[in-house]
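For reference, the structure discussed in these notes is given below.
Excluded from the complex is one protein chain; the other protein chains are retained at their positions.
Chain IDs A, B and C follow the sequence of writing; residue 1 opens each chain.
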Amino acid sequence: MRRFRAGWLVSSLLVPLASVVAGFLVGALAIVAAGADPLQAYGALFAGAFTNRNAFAETLVSTVPYVLLGLGLALGFRAGLFNIGAEGQFYIGALTGVFVGYSIHGLPLFIEIPAALLAGMAGGFAWAAIAGFLKAWTGAHEVITSIMLNYVAFLVANYLIDGANGKPGVMVAPNVSTPRTPDVDLGAMLPIIVPGSRLHLGLLLALIAVPLVWFLIERTTVGFRLRAVGFNQGTARAAGISVAQTIVLTMGISGALAGAAGIVQVLGLSHHMTDTVAAGYGFDAIAIALLARSNPWGVLPAALLFGALHNGAGFMQLETQVSSDLISIVQASLIIFVAAPAIVRWLLRLREQPVETVQITQREVETPVG
Amino acid sequence: GGTTGGTSSSCSKTFKVGQVTDIGKLSDKSFNFDANVGLKAAQSDPSLCVKGAVIESTSEDDYAKNIQTFLDQKYDMIVTVGFKLGDATLKAAQDNPGVKFAIVDYTYKTYPSNLAGLVFSEDQPGFLAGALAGLLTKTNVIGEVAGLESVPPVVHYVQGFENGAKFTNPKVHPLHIYQPESGAKDFNDPDWGKQQALTFIGQGADIIFGVGGNTGNGGLIGANEQGKMCVGVDVDQYLFFPELRRCFITSAEKLVHNGVKTAITNLVKGTWVSGTVSYNLKNNGVALGPYHDFDSKISASSKAKIKDIMTKLKDGSLSTGVTA
Amino acid sequence: MRANDGVDLAVEWGQVHALLGENGAGKSTLMNVVYGLVSPDSGEIDFDGNPVKIGGPQDAIRLGIGMVHQHFMLIPPLTVAENIVLGREIASAGVVNLDRSYRTVNDLSARYGLEVDPRQRVQDLSVGVQQRVEILKALYRGARLLILDEPTAVLTPQEIEGLFEIVRTLTAAGNAVIFITHKLAEVMEIADQITVMRRGQVVGVTTPAESKPADLARMMVGRPVLLRVEKQPAKPGSEVLRVDDLVVHDDRRQLAVDHVGLAVRAGEILGIAGVEGNGQNELVEAIVGLRPARSGKVLLEGKDITRRPTRDRLRRGVGLIPADRQRQGIILELPIADNLILSDYDRPPYERWLVRQFNTIRSAAERLVETFDIRIRSVDDPAGSLSGGNQQKLVVARELGTAPKVLVASQPTRGVDVGSIEFIHRRLVTERDAGLAVLLVSSELDEILSLADRVAVLYRGRIVAVLDAAEAEREHIGLLMAGAAA
Partner (left out) sequence: MTAFLQQLDPVSLVSIMLITATPLVLAALGGMMCERSGVVNIALEGIMLTGAFIGYFVAFLTQNLWLGLLAAIVSGMLIATLHAVLSVSFLVDQIVSGTVINILAVGVTGVFYRTYLETATTAGPGTLPHWNLPLLSSIPVLGPILFQNQLVTYAMLVLIFVVHFVLFNTVWGLRTRACGENPRAAETAGINVYFVRYVNVIASGALAGLGGAYFSLQQIGTFLPNMTGGRGFIALAAMIFGKWTPGGAFLASLLFTGSDQLGSRLQSVFQVHVPLQFLGMLPYVLTIVVVAGAMGRAIAPAAVGRPYKKT
């Protein structure tokens, strides 16, 4: 029993801790190489993420979309689907959601907010379902299609908002000089939950989403279905599970979460949409889902970590004047050590657990769907 | 790297000036970069006592936050770049009347007294460069490799350039291409730009106008590689691209750095001007760059023509025909 | 030579050493240790009288040890020749010389009478032929000690005879063979020495002369085993499953099931005899809806289900024991409990309002584990931690547990030890007597003969004969399976 306890302590506390430390250490090397003082840099990063005025609130603001995006991708991974398309689904979700948001008027917020949210999620669902449908019925590899759909989604949003050939887009706000949609109706804006900050109700939505997604995956028959398909399509099919249907459904739900991220950003922050609303979220989302080992609960700390890094980066640059890309180096070195506990075990010369394979994307490559 | 320090000891008060870029970041080789040049210029000018810093925005939700970061650090002035920051800048200016704001390439209908919108008549240098191109082209075909059509300054340059070329050479056949919107590659797809230049050259073009950050620069590289002439943009690119020197006939200059430095100077000297500040040929906010290596190859009469056009544009007796 | 688990095993040159043991006894693991795939925690291996260190298969191959794994170690998209020479390629300057490879393989297969086409892709081969390729692989590497892990499961009686011939020539030439099987008759016929394992330990060393099959069975399982199935003549009831003029294609769009018609009635077992790869899998998959029927009909209790989805067919009372447990039977990564209720995961009592009912699932699973004597630590362990035989028992337990109207059982006892075979067979017979209709597909002739009430022989996708099990006799069916005209 004691040895079990010790093992548990090591694997669940010491190793992750050591991983983060190791990650920051490697990041420090890069900071030095970039000609800055790591202590000053990390100090500023921390202050900018947590201790400055409103910093923690801002960190949470950045965390919200990460949580929703991370959940979406994690869910896909569990079904063996590598949904690279989060960014595109983010765009479409924001687009459909904002359309409803500025089209409805004067209804109470407990109607308008859900309406806009659902519209956004529906948009994301539909967009992701395209890739799912193509995979299920033509075998088209979702990595290709979802990458391509990202570009298409951006261009759709861009066309509807920016317009083309000098003509304004159909969704552009009248009499504003910048290409953006009208503001959503007052009742559709997510209320601020920390006065004086930008932290909005989206945080609660994200926090609710985590247990919901966990429950969906681990406790419902739908979740069982998608895990079964993720592990072994042949057996799933023989057990009467429709693999094709499951793939479309899973891609859809995954996309709905990405879409939710998009519309929540709009309803909570800018209240209107531009064609760069999703810029920069796509790959962070993948990294977060992977860091979380595709586990919904894991998404929470992973998203918080990324939110803190994202948010602290500004102040770190103000203090050090090193390129904002520095944060990517820190992110990467953190992921390496967190995703590969084996390395840390090996560094710490811990022989208890053998190197275990950490298979996060349960992709079953060999059997195509039919 | 960075722009910390630089203030001389004689300063009674140090003015802290922060710049917030749009998601194009400083490496856009365009207005974010030029604005930063202006900020650095102000900083290294000992008479101004300026300490500058920049924050690059990585996603559009950062705009308001990054401005706020400077405000929390009690900065005296904040320079923002591009229409994408229009809303965030206005709101911050209204909430912080004690802090001065300047936004590049953007105007408002009404301004608070602490906000200035710096705009530039890109059509004028575009027209002049086009006029020169019209005179120098032997094939009567010229090409423009441009950035996003949704960014007004780009369109002003292109239209000015084409009108100028037609003005001096009615037979000229201008070809232009705007970079398709792509998000990640906006203003930053030099290889694409280069291939477009090659396409134009395949159509007989002998002068390429690169107008669109690194995408346009790709066009210049293509022209240089094929031994054709090229026209730079925004700054005197002859100085920034030593390896392309032999192709530059001139650059259509938009002196964002001057604009930014002037705005900062106004703050320091207590001569702050709010509202729309337009820079044009009259106040040297825009200019036609030097001919450099082509100086000898351009006939006196041509130079005279250009001078004449310039004066006409200044006194308004000639219009570029571009409606901003 | 010695290996761990406190196992001692001594193999003499020139002898066939049979290794028996119940499922999960550790036979494969022990052999994997000898072949360097699994590294022993303690103990040593002596070869030719001197201790050797076998760090990996390279070492084993160098020493002249060859192993034929039951789960084939072949690379489907590669050709027969490529598979055989892989690792010891015939090449000049790093470039594979295919012609010489082909010739070498041809010579080899001629020498041992193992017929293969070196140019064919392995994925296009029947399992029996794949077995030959595996053996050729070992021989090509000049194995002096040949390990065969349950090699006869997929061979026809004729092929088994052929294999035994090879084994005899090998041993006659002074080589040694370790022969793992669950079929006692084979042991009696081929073995010189016999080692019996149970729960990772050696429980007996003997020879065919010293002990009878029943004794071996008792040693393996630890209790007396009935090797023959006790059953009354069937009392067939109404027709449950009917297949009319069915045509099915395989993955390569080749005709696999060629206008097959058959009917199974309640309370009877219809056996489909045939060498694997003659359309059995396609037929089974078409019946349960995993593969479209090009033409023809599948009827369940008179209702046409040809176009119904699999889920629907299972709901209506079709049960399936697939031939390949690891590809269609279980999900190695999921807990044993989930695997035991797989086909009912989304119906009450295992589901309420889309929510899975774990207590019900666990208790149901534990019941099945109990009744079917599956050797596990906990129903929460992944199914992948079970030995092959126990994985098989898991599938059988699940399918019989759901009380179907018709059970399509494909190779139901593959890789299962005698004790479990006895058990599974008895279960099938009792269910039959309770009115279950069973379509038994098996390449084990003995199994067909001892279980089936009627026997249909499948050859090249056609049913070449249907005989009454009573007067069907072995050699005749064996010939039919091998394609001799009926």
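Following the convention adopted for this analysis, contacts are C-beta pairs under 8 Å (C-beta built on N, C-alpha and C of every residue); 3 or more make two chains touch, one makes a residue touch a chain.
Keep in mind that this is a model prediction, so the values were computed, not measured.
For the omitted chain, the shown partners it touches in the full complex are A, B, C. The chain not shown here is touched by just one of C:89, C:117, C:186 or C:239, and that residue is C:89.
Contact with the omitted chain, checked across C:58, C:238, C:295 or C:371, is made by C:58. Contact with the chain not shown here comes from a single listed residue; of B:166, B:185 or B:292, that residue is B:185.
Of the candidate positions B:177, B:233 or B:309, contact with the unshown chain belongs to B:177.
Although one chain is hidden here, its contacts on subunit B can still be listed: residues 1, 25-27, 29, 143, 149, 175-178, 180-182, 184-185, 188-192, 194-196, 198-200, 202-203, 214, 218, 221, 225, 239-240, 242-243.
Residue positions on subunit A in contact with the hidden chain: 30, 33-35, 82, 84, 134, 138-141, 143-145, 147-149, 151-152, 155-156, 158-159, 163-165, 283, 286-287, 290, 322-333, 335-336, 339-340, 342-343, 346, 355-361, 363, 365-366, 368, in rising order.
Looking at subunit C, the residues touching the absent chain are 32, 35, 37-38, 56-58, 61, 67, 69, 72-78, 82, 86-89, 91, 94-96, 137, 141.
As a working rule, only the chains that are shown with their structure count from here on.
Centroids built from CA atoms put subunit C at 75 Å from subunit B. Here the spacing of subunit A and subunit B, counted between their Cα centres, is 36 Å. Across the assembly, subunit A contributes no residue that touches 2 or more other chains.
Chain contact summary for the complex, subunit B toward subunit A: residues 1-4, 18, 23, 25-26, 53-56, 58-62, 64-66, 68-70, 72-73, 83-84, 86-87, 106-108, 149-150, 155, 180-184. Subunit C meets subunit A in the complex at residues 288, 290, 309-315, 320, 322, 324, 327-334, 338, 342-343, 345-346, 351, 354-356.
On subunit A, the positions that touch subunit C within their shared complex are 219-222, 224-225, 227-228, 231-232, 234-242, 362.
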